[in-house]
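Removed from the display is one protein chain of the complex; every other protein chain stays in position.
Here is chain A:
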Amino acid sequence: MLTDREPHLPEIIEEVLGLPVYELLQADKSAYLLPVFNQLHVHHTQQCASYFNAFSSHGSQFKTISELPFVAVRLFKLLNLKSVSEDKVTKCLLSSGTTGSTPSKVYLDAVTSRWQSKALVKIMQQFLGKQRLPMLIIDSPPQTSDGSLNARAAGIQGLGLFGRHHTYALNSDMSINWKAIEQFSAKFANVPTLIFGFTFMVWQHFILELQRTGKQVNLPQGHLFHSGGWKKLAAQEVDNTTFKQVVKRTVGISQVTNFYGMAEQVGSVFMECERGFLHAPVTADIIIRNPYNFKVCARGERGLVQVLSVLPYSYPGFSILTEDLGTLRGTDDCQCGRKGNYFTLHGRLPKVEIRGCSDTSQSPLS
């Protein structure tokens, strides 16, 4: 007997991208996403030999999202994990590794890249609206590309979509390009602007440098978005609250939004809300796991962060166990009004190599 054609996985992923970003209650969201993750699991089992070898014995139809297998994030360093043929790969994302550490390799095809951009756009629109703003990038201009894209450049490019008049605040040696910043702030002092940088770069090469030189930059209508590792900042005893206070004092910016994302799951980022919690968008979810037995942690309990995203189609990265420590703070009841799971981070698992877009920058000062 002929049955109705099952919708193809790409169509289902497109559907998720059309859902409201923060409005679904967790129970409804889980019910919606579980079959998508199950299909992604089957897809990667069929298309990626390494994934098949590791997980095909786990079954194929999981009853809850927490039963789904997860890939340890460092496997993206050790293996070439991809679920599309070589000729379909349009981009290989490399997480910028410090000397001595191997970069993660994330293989993207055209459709996965497009979904990543689309997911990021939907999330950012919740904070910025649809318009694009004059954009100051706290980084150096990109170097000529050799075909692969490092994660820092990819992050800048992703966020760059929300900008116009893109201005790079740093020179290639990470010194401040004073002329560029002066021109930018003179021209756009009285209009909303978008400022983006990786957390450590913003702190080390912009904020501290402004403090050291005593120069003034005033962008009161700026909205700073930043992301990347906190490890180097933690060593300087700078936490999120301090970061915000000093940014406000130094450049007059009171809108500061941190977000959590990684090269292995570009697009479905976790944005910090007005209350200081990180929220899972509709395209993603998180589970906190006990680092010793991998059991799901209760609300309030610290553990390893597992990230899930419906976007990874060209590589088996839809369910990843990170080496980051976090705590689930609640579900559906954040005072900011966003639904679903929300959480906080506490940095990396001890003894884990330094990774992350801003932590891996080789700073002449550190």
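Here, a residue touches a chain if its C-beta (ideal position, glycine included) is under 8 Å from a C-beta of that chain, and two chains touch if they have at least 3 such contacts; residues count from 1.
Criterion: contacts and distances are computed from a predicted model.
**Student:** Among "Acyl carrier protein", "Branched-chain amino acid transport system substrate-binding protein", "Urea ABC transporter permease subunit UrtC" or "Sigma-70, region 4", go ahead and choose the protein name stored in UniProt for the chain not displayed.
**Tutor:** The chain we cannot see is recorded in UniProt as "Acyl carrier protein".
**Student:** Check each of A:Gln46, A:Ser60, A:Asn80 or A:Gln125 against the chain that is not shown and name the one that touches it.
**Tutor:** The missing chain is touched by A:Gln125.
**Student:** Which candidate, A:Ser83, A:Ser113, A:Thr193 or A:Thr250, sits in contact with the chain we can't see?
**Tutor:** Within the whole complex, the residue contacting the unshown chain is A:Ser113.
**Student:** Where the complex has a chain not shown, which of A:Arg164, A:Arg275 or A:Lys295 is the residue touching it?
**Tutor:** A:Arg164
**Student:** Mind pulling the chain A residues that touch the left-out chain?
**Tutor:** The list for chain A reads 90-91, 110, 113-114, 117-118, 121, 124-125, 130-132, 145, 157, 160-162, 164, 166.
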